[in-house]
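All protein chains but one are shown at their positions in the complex.
In this document, chain identifiers A and B correspond to the written order of the chains, with residue numbering beginning at 1 in each.
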Amino acid sequence: MVVTAVTDETPRVRTLQLAVDDWPGHRAGQHVDVRLTAEDGYQAERAYSIASAPGEPPAITVERLDDGEVSPYLTEEVRTSDRFEVRGPIGGYFVWRSESSDPLLLVGGGSGVVPLRAMLRHRARSASTARARLLYSSRSLADVIYRSELEQLANGVDVVFTLTREQPPSWSGYTRRVDTELLREVAWPAEHGALAYVCGPTSFVEAVAEGLVALGYPPARVKTERFGATGGR
Amino acid sequence: MDTLDGNAIGGLLREVFAVEMTDATGVCGHCNNEAPVAECEVYLGGPGAVVRCRTCQGLLMVFVRVRGVLCVDLGGLQTLERAPSS
Partner (left out) sequence: MSFVSRGFQGRRKADADAGRIPPGQHATDDFPVLSAGPTPHTSLDIWTFSILLGDEGKSWTWKEFNELPTETVTVDIHCVTRWSKLDTVWRGVSVDTLLDEVEHDAAYVLAFCDGGYTTNLPLEDVTGGKAWIAFEYDGEPLDPEHGGPARLLVPHLYFWKSAKWVRGLKLLDEDEPGFWETYGYHMYGDPWREQRYAGD
């Protein structure tokens, strides 16, 4: 596969547009396994969620982890026309299909927003009328990935940000980590029969999933994808 | 430590089963808990991939690559059932 475009989303986050031979198409929420090989044969492999909607060419959005082995390379070194190995698309559980008309609750922490953004793009492109709400936790406004895209969503999508470390002076939104109380205020009530997708660092996902179940969401209606302690996989 | 879930081994499972398995349902051989593979606890980075039951931490699956050959132990599962194709 070859990198066709590189976009900086935030100071630490970059999106790579890919052209993959014989790409079979993908579903919203799936990921790819990226494998890098050094000249001496050393290899490293990581999984990255697909940031684009079904029907769009595959793209991945990568957050640079300070102690990362692969992410610094993908976010700082990679240029258009670079090639590396990609396996996928992969995933069948953490997938949203546009045929679903149930209210959709998306809860993302940090780079956990990536597969959720693919779901929202898919929803828009398929003219779905399912009500959707994204609750997105970031450290600061500068760390909000896809910010202008998310701020411009309309047509039945609510986006709620919480900025946990730093907020602009005029900020009137949430300023704390997602807890059960915040979920109570933001999530669709359990009786609405929503389908929830939760993605981000492991501790974030577990706290949110527990909170939604405490609010009455059936566990089978809360789908989780853990990115590990630091947000990468 | 990064405790992951079954989503992280989606690629590995495809290599073994040749089909998507993150949405397969596993029944734990230790405590009978039933869960999608995607929701199991996964420990990566060591000599192999270890999959455990989220309820009882019992060992469900172990994947090891020995000289390039992928070896799989599914002995901790009572059953493993593919999701119905959509």
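Structure notes:
As a working rule, a residue touches a chain if its C-beta (ideal position, glycine included) is under 8 Å from a C-beta of that chain, and two chains touch if they have at least 3 such contacts.
The model shown is predicted, which means the values in this text are computed figures rather than measured ones.
Looking at A:Thr7, A:Thr37 or A:Ser101, the residue that reaches the missing chain in the full complex is A:Thr37. Within the set A:Asp22, A:Asp67, A:Glu99 or A:Glu191, the residue that contacts the chain not displayed is A:Asp67.
Residues of subunit B that touch the chain left out of view are 1-3, 41, 43, 45-48, 50, 52, 57, 59, 62, 64, 66-67, 71, 73.
Not every partner is drawn; the one left out touches subunit A at residues 35-39, 41-44, 67-70, 73, 77, 82-85.
Simple rule for what comes next: only the chains that are shown with their structure count from here on.
Between the Cα centres of subunit A and subunit B there is a gap of 23 Å.
Put simply, subunit A touches subunit B in their complex at residues 31, 33, 47, 87-88, 90-95, 97, 202, 223-230, 233.
On subunit B, the positions that touch subunit A within their shared complex are 1-8, 10-11, 14, 20-23, 36-39, 83, 86.
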